[in-house]
Each structure stands twice: as C-alpha cells, then as structure tokens.
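A protein chain is absent from this complex, but the other protein chains hold their places.
So that you can tell them apart, the chains are marked A and B in the order they are listed, and the count of residues begins at 1 in each.
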Amino acid sequence: MATETHQTLSACLTPEGGAVGMPQLCPDWMGNQIFWLIVTLVVIFFILSRVALPRIAAILADRQGTITNDLATAEDLKAKAAQAEEAYEKALADARAEAQSIVAATKAEIKAELDDATAQADARIAAQAAEGEKKIAEIRASALESVKEVAEATAQELVAVMGIEADARTIGAAVGTRLKG
Amino acid sequence: MEGDIVQMGAYIGAGLACTGMGGAAVGIGHVVGNYLSGALRNPSAAGGQVATMFIGIAFSEALGIFSFLVALLLMFAV
Partner (left out) sequence: MATEAAQGAEHGAGGGLVFHPMDQFLVKPLFGDGPVGTFTVTNVTLWMALSVLCIVGLLVLSSSGRATVPGRMQSIAELAYGFVRKMVEDVAGKDAMPYFPYVMTIFMFIVVSNFLGLLPLAFTTTSHIAVTAFMAIVVFVAVTVIGFVKHGVGFLGLFWITSAPLPLRPVLALIEVISYFVRPVSHSIRLAGNMMAGHAVIKVFAAFAPLITISVGVGLLATPLSILAISAIYALEVLVAFIQAYVFTILTCVYLRDALHPSH
C-alpha cells in the first residue's frame, strides 16, 4: 500500500514476491486471465458441442430406445405367457371333461353289465325256483298217489282180514272220500 | 501520521462493512426457513421450488457479498 515498489515485474508484487493488496484487482494480470479464459471457454465449448453433448445425448436416447424395446418385449412375453396359461387351462378343463365323460361312460357300461348279469341271474333263479316248485308239486302228487295206494292196499288188506270181500273200486272210492275229508 | 489515520479509518470501515454480512445471513435464513416451512406443509410441491429457493438465496447473498467486497476493498485496495 504505502510501500514503494522498486521492482519492474508488477506494481502488485512486493519485492519479496508477496501480494500488494488484492491480486484480483491488479490490472496487470487481467489481460492474461481474460485471454486464457477465452481460450479455455472456446476449447471447452467446442469439445462439448462437437463431441461430448451429442454423444451423451445419443447414449441417453439409445438407452431410452433400449428400455422401450425391452418393455415392449416384456409386454409381448407377458401376453405369450398369458396365452400359454390360457391354453393350459383349456387343456386341463378339456382333460377333466373327457375324464368325467369316460368315468360316466364306464359307469354306465358297468351298470348295464351289472343289470344284465342281475337279470340273467334273476331269470336263472326264477327258472330254478319254478323247476323246484314243479318238482315239489310232482313229489307231492306222487306222494299223494303213494299215500292213496298205500291206503287202498292197507284198506284192502284190512278188509280182507275182516273177511269181507270188497272190490278194489269200492275201497278206492272209500279211501278217496276219506282222504278228501 | 496522516497515513496512519487513513489506514485506521479504512480498517474500522472494513469492520463496519462486515456487519452487512449479518443482514445477508438473516435474509438467507429467512428464505430457507420459509421454503422449509412451505415444503413441510406441501411436500409434493417442494421439489419444483428448489431452484427458486436457490435464486432467492443468490439474490440475498449478493448483498452480503457486496459488503464483504467493500470490506476487502477497504483492507487491501484503499
């Protein structure tokens, strides 16, 4: 400030190389700074506007495109998955229906067979029963006949023993009357 | 002797100029405080106003910087 500066370098420097006042306000250096600032700004401006900014913009646009594509692909795949699931559901339902129809058919078949067999068995049983009854009736009839014969024979013998001659017809009628009574 | 009084005056003036920075501090605090209270009331609108807040801070701070500059000029340039 008050000190005289004897060096020729700059009015803003002390002889020892220290600062006089604010170096920012030293007019000797402003031209230098502004010149180099212009150089720097022009260089940065051209680097940015020619290389860096278009490239970063392209990268960002690329990424946006990739993301959009990926999203579309994902949407496609999702639709496909939904379709596949639908087809699967349908196949499952079909299979279930088929199985049910098969079950029903089989059931019906079995029932028919069963009914058939039952009917046959019933018929056989009925036939056997009828035969049995017939046999019983025969046996009964033959038994009755035998009883009549035995009774007639017995009655004839008895009558003969009692000394009464009696013909077979009379005895037969009497036995028949008794048997009926 | 005369030079010493001038220097003393410059230093006193520099000190006085620094009080201006307090005003800038109050101003910035006011801006940020009001921003914050507004942001807490309506957080969804807060994000869009950050730039406005910084502009307000910058204008408020500019005056503090002016007083600082006056102080520096008195210290080093007068």
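To be clear about the criterion, a residue touches a chain if its C-beta (ideal position, glycine included) is under 8 Å from a C-beta of that chain, and two chains touch if they have at least 3 such contacts.
Everything quoted here is computed from the prediction, not taken from an experiment.
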Among A:59, A:130 or A:150, the residue in touch with the chain that has been omitted: A:59
Hidden partner chain, residues of subunit B it touches: 51, 54-55, 57-59, 61-62, 65-66, 68-69, 72, 75-76
Residues in subunit A touching the chain absent from view: 1-3, 8-10, 12-26, 28-41, 43-45, 47-49, 51-53, 55-60, 62-63, 66
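Criterion: only the chains that are shown with their structure count from here on.
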Where subunit A and subunit B are represented by their mean Cα positions, the distance between them in whole Å: 75
Contact set on subunit B toward subunit A in their complex: 3, 7, 72-73, 76-77
Of subunit A, residues touching subunit B in the complex: 1-2, 21-22, 25
